[in-house]
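All protein chains of the complex are present and in place, except for one that has been dropped.
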Amino acid sequence: MSRSDSSLLPILGVARFELRRLRSALIWLTGLLLIFSALALYSGAIQLRHQSNNAHLIQVQEQEYRAKQSKRVAKRVKELKAKGKALSPDSKTYRNPANLAQHGTPAILPNGPLAVVSIGLSPLQAQSTQITLADPALLESQENLQHPLQLWTGHFDLVFVLVYLLPLLLIAISFDLTAGEQASGNLKMLLVQGGGLQELILGKLTARVAVLLGMLSLLSAMAWGASLVVNQPFIWVRWGLLLLLSCCYGAFWLGLASLLNALRWRAANIAASLAAIWLLGVWVIPGSSQQALQSLVPVPSRISFVQSYREATEKVRQESSQLLGKYMEDHPDLAAAGADNEYALLQLSKEQAIAEAIRPVVDTYQSQLDQQQRVARWLQYLSPVTVFESALMQLAGSGPERQQDYKIQVQSSHDQWQQYFMPAIKQNQSLMPEDFTHTPTFDYQELRLRNLSSVLVPETLFLALLAAILLGYSLKLYHRYQVIESEPA
Amino acid sequence: MAQTEAIWRIVAGQELKMLWRSRRFKLLMLLSTLLFSLAMLTGWQHARDYREAYNSVMGRQNEMFERQGELNPHSATHHGVYAFKPWSPLSSWDPGLLPYLGSAVMLESHKQNFDRYRAAQDQLSLSRFSPVTLATLFQYLVPLFVILLAYSMIAEERENGTLKLLLVQGSSPLQLFYGKAAALAIALAILVLPVLGLSLGLMAIGGGAIPWLRLVPFIGAYALYWGIFIWLALLVSARSGSSRSALLILLGVWFINALIVPRVGLGWMQAQHPLPTAGEFQREIAKEQDALPDWDARTEKVKAALLKQYGVKDIKALPVNLEGAVLQDNEADDTRIYAEHFARLYSRYRRDEELYSQLGWLFPTVAIQSFSQALAGSDYQHHAHFLSAAEQYRFDYVSFLNNSITKAQGQDAFKYTAGNELWKQVPDFHYNEPSAADVLSRSAPSLAALGLWLLLLVGATPFVLKRMQVVS
Partner (left out) sequence: MLKLSNLTKQYGEKLALDHLSIEVPAGGIFCMLGHNGAGKTTTVNLLLNFVQPISGSVEIMGQNLHQNPREVLKSVAYIPELVMLYPELNAFENLEYFSRLAGKRYSKPELESHLKKAGLPTEAFKRPVGRYSKGMRQKVGIAVALAKQAKLLVLDEPTSGLDPQASWEFSQLLQELASQGVTIFMVTHDLFRVRELKAQVGILKLGKLQRLLESDSLSHQELESLYLQVAH
């Protein structure tokens, strides 16, 4: 008991000494980190504004459209009432509910909970979908305008800083944990001065963990400040989890550096190896496993899919004369409504026929994609970098999961939309002015952390475990570390 | 003089011998070979799949269009056709922007559409850095390969004291430098030449002519680019205090070139001049379209013009179908409005691409990327070329069909139908890439930037080496 008490002080002493040694490097690195983070948050804020401007405009446009239509309907209804005529519309007019139903309502995906921190995949993802009577799976997604060159280079967001740059900063201060001192003979002197090697290493690691924590606090303050500036709520719980993951990730890189040092490599070799491992982790492993996966489980070509869809539509068009009759047979309740709504019903029956015809193609396509995603979920564990990045994007809401969830919500909103309009269409009721403000609207329900836990928990555990193994193993190696050169002098 | 030549050869031979024995070299070779094999295979497979899909889809679409049966020609323009982007042979070496650009554009009347179906949207989220392609390996991995081999080549000789010995034995610093550069070049050739040979073989098997006019400058530019890194790495190794600091400096150069500059440079340009949002873009167009005359006003206008043109008093006496002419008049207005807005947006993209490539004067990686994408046909300029050809075709075929109504004098324009004979007469869309000469003259500055970099480094070498410290 007394041993551990007495060994704590030397560790802290070593840590303080190390921080002093690293001082000038730290000033540089902190400066770099500040600049990079500021740039990252700036570009995050710009992208966020780009997206919210678009969302706002879509909504404004929708309101304008509805106001205009509502006014027209009000005027017409008044005229008809004045003349004492029936209100039932003919199927092509704006008073027919089928027209509003086909016009639809925009389903907007708002910015993610930590959007200012992570741009992630969002520029490539659908930001809004017009919910109509057509199957949303067949609709063209609506993305915001994005610069193709920027999509290619990728965005410089804070997640990029954390995933790609933070390891390099940590490598820069820890590749030479003991290698330089070993080579110069300082290590021998240090040990003769008292204190064990393990205390020395623990002290050195403590200093670097302190640096990591300091950097993360700096980032927290900046990210919080940035979200105040762009007037975006800052979800502290999510940020806290993000910090936890970052600590594990940082510890992983420290553990790796410590391990190579414990293996008695030369400082330059350690630096070269860490750089190579970094490249393996960020690019080579994920890039090549993605490529291999796409080759082994190929998704059918998009352009073939388009053509199949067009062929289905064309077939439906050529058969459209028979379609209505069949549709009527399927829905005997419609016969009562009379022939006025024939056009609207024809449209509906076409939508349905197309959806049915294309379903097998959509299903094959989707099942291949799903299969890829399933394998990819496992393959990401080949590189801790990918695991970390995926976890961060989930927390920030810029990854594939949130988009997937959005599509599910759009689908269910579509079903709701259909159910809302079908009775009116079938009965050929006229739209009333107030109907334009009463249709169902889409409101995205954010994915709960609880729903993300099935992915987040294993990812966090993986990173933590990996860091613990590396650190533990390197300490074990240091336990048997020989300070003397093994080669004859 | 004969002896001067011999010395760099001796040094080169020695360096190769030592490289050959080092574990570092073997590991790097193994890793690179694996990655290159993967890149070649997947690139070839992707090209093959795309070409197959393209050919089949083109055939199916033509057949569908030509057999759509009795239909109003203007309705046919509403059904539309797709213009699919053909595969450019070198783009399996450098897909560049292609995954982020649409592979098809819907061509229909009244509007110009955005290109759709970007491959990146279906891609997995495993890798956010860059796909593993021949080009990215050439751009990122090969320089790193050079750096990891070269950083210690001179600095370590100084640390070990062998540098003094070498100089006393009769080698000059310059000869030593050239010998080491030659060794690196040979090591690189051993890695890259088989890759180039195999890729060419795969391209030849895949059918189609090998685009030599694009290929030769493409490879030449990469040779310059690698030369820059060989020279830079050795110069840094010669000048820095230790192999460790040489390594850190070189990794920093690589990192800034590969990761920081592209993202930050482009992000900065975007921040200065933000793009319009999709909503704004559509809204602007809609505003102008709303200002166009409505159907009745337009009919009056076209009627007056036609009566005047044919010198008759009554529409019944016109040799053409008035409504057909009105449709076409409307199409011309719509086309003009869309063309203006799209041209503004696309030229914005093009201008940004050009501006960005100017960064190549400072950062060789940017220069090689711009040049490589231009030659491979995977840059935005090529895409814009395709889009404008598609838009031209759209207007032509829509006009052709509208005019077929105009010719149907005395018929109700909206009930008039045509049959398969008419569809067969509609010309097909054939797209030809810009010529290699055009591309070369446009992207010459990037090549010049690479040449200049290498020239400067080579020219500076004697001066830098003159002040090289022999004693550590």
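Letters are used for the chains, namely A and B, taken in the order the chains are written, and counting of residues starts over at 1 for each.
Here is the rule we go by: a contact is a pair of C-beta atoms (placed from the backbone, for glycine too) under 8 Å apart; a residue touches a chain by one contact, two chains touch by 3 or more.
From a predicted model like this one, the values you see are computed outputs, not experimental measurements.
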{"item": "Touch with the omitted chain, as defined above, among B:Ser32, B:Ser171 or B:Gln270", "value": "B:Ser171"}
{"item": "Omitted-chain contact residue, chosen from B:Ile10, B:Leu27 or B:Ala460", "value": "B:Ile10"}
{"item": "Contact residue for the chain not shown (choose from B:Thr33, B:Asn55 or B:Asn160)", "value": "B:Asn160"}
{"item": "Chain B residues touching the omitted chain (full complex)", "value": "3, 6-7, 10-11, 14, 17-18, 21-22, 160-162, 164-172, 470-471"}
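Everything below uses one rule, namely that only the chains that are shown with their structure count from here on.
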{"item": "Rounded Å distance between chain A and chain B, as computed from the means of their C-alpha atoms", "value": "27"}
{"item": "Chain A partner contacts - residues on chain B that touch it in the complex", "value": "24, 31, 34-35, 38-39, 41-42, 45-46, 49-50, 53-54, 56-57, 60-61, 64, 68-69, 79, 82, 84, 96-97, 99-101, 103-104, 116-132, 136, 140-141, 144, 148, 151-152, 242-244, 247-248, 251, 255, 259-260, 262-264, 266-267, 270-271, 274-283, 345, 349, 352-353, 356, 380, 383"}
{"item": "Chain A - residues contacting chain B, complex", "value": "39, 42-43, 46, 49-51, 53-58, 61, 121, 124-125, 140-156, 160, 164, 168, 172, 176, 267-268, 271-272, 275-276, 279, 282-284, 286-295, 298-299, 301-304, 306-307, 310-311, 314, 317-318, 369, 372-373, 376, 379-380, 386, 389-390, 393, 399-400"}
